[in-house]
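These notes concern the structure reproduced below.
A single protein chain has been removed from this complex, and every other one stays in its place.
Chain naming follows the written order as A, B and C, and within any one chain the residues start at number 1.
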Amino acid sequence: MPIDKIVPDVAAAVAGVKDGDTIMISGFGFAGVPNDLIHGVLDSGAKDLTVISNNAGTGTEGLAALIGSGRVKRIICSYPRSKGSDQFDARYAAGEIELELVPQGTLSERMRAAGAGVAGFYTPTGVGTDLAEGKEVRNFEGRDYVLELPLRADLALVQAYKADRWGNLIYSKAARNFGPVMALAADLTIVQVREIVPLGDMDPEAIVTPSIFVDRVVHIDNDREWDI
Amino acid sequence: MPIDKIVPDVAAAVAGVKDGDTIMISGFGFAGVPNDLIHGVLDSGAKDLTVISNNAGTGTEGLAALIGSGRVKRIICSYPRSKGSDQFDARYAAGEIELELVPQGTLSERMRAAGAGVAGFYTPTGVGTDLAEGKEVRNFEGRDYVLELPLRADLALVQAYKADRWGNLIYSKAARNFGPVMALAADLTIVQVREIVPLGDMDPEAIVTPSIFVDRVVHIDNDREWDI
Amino acid sequence: MSTAVSTSGQGAGFTKLSRLQIARRAAEMIPDGSFVNLGIGIPTLAANVMPEGKEIVLHSENGILGVGPAPAEADRDRDLINASKEYVTLRPGGSFFVHSDAFAMIRGGHLDLALLGAFQVAGNGDLANWTTGDRRFPPGVGGAMDLAAGAKGIWVLTDHVTKKGEPKIVNTCSLPLTAPGVVKRIFTDIAVIDVTEGGLVVREMVPGLTLEQLQEMTEPPLTLADDWKELVVA
Partner (left out) sequence: MSTAVSTSGQGAGFTKLSRLQIARRAAEMIPDGSFVNLGIGIPTLAANVMPEGKEIVLHSENGILGVGPAPAEADRDRDLINASKEYVTLRPGGSFFVHSDAFAMIRGGHLDLALLGAFQVAGNGDLANWTTGDRRFPPGVGGAMDLAAGAKGIWVLTDHVTKKGEPKIVNTCSLPLTAPGVVKRIFTDIAVIDVTEGGLVVREMVPGLTLEQLQEMTEPPLTLADDWKELVVA
C-alpha cells in the first residue's frame, strides 16, 4: 500500500492529542509557527499541556491564544517575553504558568539528543549561572561543562514549506528554525505545509527533514497573517 | 576584501600539514574519498599521522597508498577490513599500525560533538561489548549508556561536489557520508570539489555545509577512477 | 532468483535457500510501510527482491533513505552505493543525508527494523557479528552496534551453520557480542525462527527438513510453532 501521511484537515492532523501531553511547537518569533495546528490543539480541548517552544506567543492568536485559554500548565522555552507577549506575561505574573527557561542552544541540542538516542551531553553553556543550578558540572580538559538531558515530546507541531506523501519536508528561509529538530524529538510529528508535491518532486539532495521523522502532513492553503 | 577560500592546487590545499597531525578523511567505501588531497598529504612527506576515516583504504591508491607508505601510525575507524584492504591488513598483521575501532554511529557523533562544543555524550551503542571496555557506563531511566568523548582533527580532507568562494558546499548522493560532519570537527577543513560556482549560485535552502565550516577549496577537474 | 542447491553430505532430503532467497523471505515478512535498515552482507540483497504491492522505505547507514534495487551496469554511479559497497539506486521520495544524521535515525529509534548478518546468535537474542576474535585479522564493527542498540526490531539473516557445519545459533555466544538480547527473528537458509521469552520458536522450515534435523544443527532447544509453515520463497 502506498505510504500516505497526508491527512485531510487540521482536526485529523491533531487527532489523539490528550490532557497532559507535552507538545513541541516550531517557530522563532513569527516565522515558522504552525498556527493552524496550534488552533487545532486549542479546539481539541486538551488541557494540562506542557509546551516546548522558543517563545511564549505574542498577540491574540496562535500560542498566545493557547496560553490564554489556561490549558498550558508549563512552558519550556528560551525567550518567553517579547513585545506583545501579554497573555504569557499575565499568566506568569499570576503564578498560573510554570516556566522552565533553557538557553536556546541547549534547548535545540536537548531535542536533538532525544531524537538521536543520546541520553545526556555536556555543554559549556550556562556554566556558572543560575540556569545551571542543581545540574551536574564536570570538568573536561580544564573546562567546566553542564550535563543536560534529552527533551522529548508526545507531539511536535511543525510548519514547513513543502511536503510529499512520504513526509519529506523542505522549509522556507528562517522559518526552518526549530522544525527539523523537533521532528526528531517527538513521538508524533505533525506538519502543516503550504504545498504538497508529488513523490519524487523534491531534490533528494535538498530534502531537509527526511520522511522517517514525519507522521502526519496537512495542507493549509489559507496562509493568512495571524495576529501573533 | 572578498573572502576567497579557493586555492590553486593540491599542494596549496594541504600546505601546513605536519608530522604528528591527526587527519580526518571523508568517504565510505569508494564514494566520497578525497583521493587527490590524500596524495597531496602523501607528497608532503608528513609522517606519524593519525587518520580518522570510516574505512582503511583498498587497492593501491588513496588511503591505501598513504598507509602503505608507513606514515600512518594510527587509524581510528569503524570498518578497516574490506576486499582489497591489503595495505592495511599487512601493516596490522605486522603490528605496524595502531587501530582504534569505533562503532560507525559513535564515530560520526564524536565528530559532531567536537564540532558542536559538546564535551561528552552518552550513547547506548556498544554497551555490554568489548568496545565499551574501560569506558564510563551510566544508567539513565533504566538503560545503560557509554560516555563517549569528542573526536577532533588538525585537518579534515573532504570530497564534495560543488563549492563557491565562501566555501559553501553541496555533495553528490551517498558521497556526502562523513564530509559535512568532518568539516565541523577539524581545525582546518580542506575540500576538493568537481565544480566551483559563483557566489550566490547555490540555493541557500540546499547548502549542506555552510561556509563557516570550510577553510580551503581546490578544484579537481580530473575526476579519474582511482584504484581504491 | 537463484536456484536452491541441494545439501550435500547430510543425507537429508531438503534443499537450502540461496543467500538471495534468505533475503527474499525476510523481505516478504517486512510489514508494509516500514522503514528498514539493511546491514552488510545478505541483508543488502533484500533491496533487489522487495515484494510488489508493499511500500517499504529502505535505509542505508551511509546516508540514504529510499534505497532501490541494483542498477543496470551502464547506470552504475560511484557516488551511489550501499553499506556493502554495492551499487544501488534511489527511489522517488528518497533522500541523502550526512552520516551523523543517518545514525541519529538509527540510535534514536526511528527505524522499525534492521536486518543484520550474524556470526552467532544466542537463544536469548544476543548477537555476535563484528569480530571472529582471531587477532591476526582486524575486526570491523561498522554500524552493527548502533543498529543493534537502536532499531526497534532486529532480524538476523544468516546461514544456519558455519562453513565447517557448526551451529551459528548457540546457547551462549563464544564470540564477542555486538549487543545483548536484541535479536527478534532469525532467517536462515533452512528455517525462520523467532526469539521469544519462552525460547526459540520455529516458524518455518524448508520442505523435507524435520525438527529433529534442525535441532541437531541448533544448540538451544527449539519449539515448533503450532502454526508453523513450510519455508517456501515466492
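The definition used in the following text is that a contact is a pair of C-beta atoms (placed from the backbone, for glycine too) under 8 Å apart; a residue touches a chain by one contact, two chains touch by 3 or more.
If you're wondering where the values come from, they're calculated on a predicted model, not measured in any experiment.
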Visible chains in contact with the missing one: A, B
Residue among B:112, B:173 or B:216 touching the omitted chain: B:112
Touch with the omitted chain, as defined above, among B:16, B:59, B:84 or B:210: B:210
Chain B residues that touch the omitted chain in the full complex: 1-3, 112, 114-118, 164-166, 168, 184, 199-200, 202, 204-205, 207, 210-213
Residue ranges of chain A at the interface with the undisplayed chain: 28-32, 54, 56, 78-82, 88-89, 92-93, 99, 101-106, 108-109, 111-112, 123-131, 171-181, 208, 225
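FYI, only the chains that are shown with their structure count from here on.
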Reference chain B; chain at largest CA-centroid distance: A
Rounded Å distance, chain B centre to chain C centre (Cα mean): 29
For chain A paired with chain C, centre-to-centre distance based on mean C-alpha positions, whole Å: 37
Euclidean distance of C-alpha centroids - chain A vs chain B, Å: 33
Multi-partner residues of chain B (at least 2 other chains): 109, 123-125, 171-173, 176, 208
Contacts with 2+ other chains: residues of chain C: 90, 96-97, 103, 106-107, 149-150
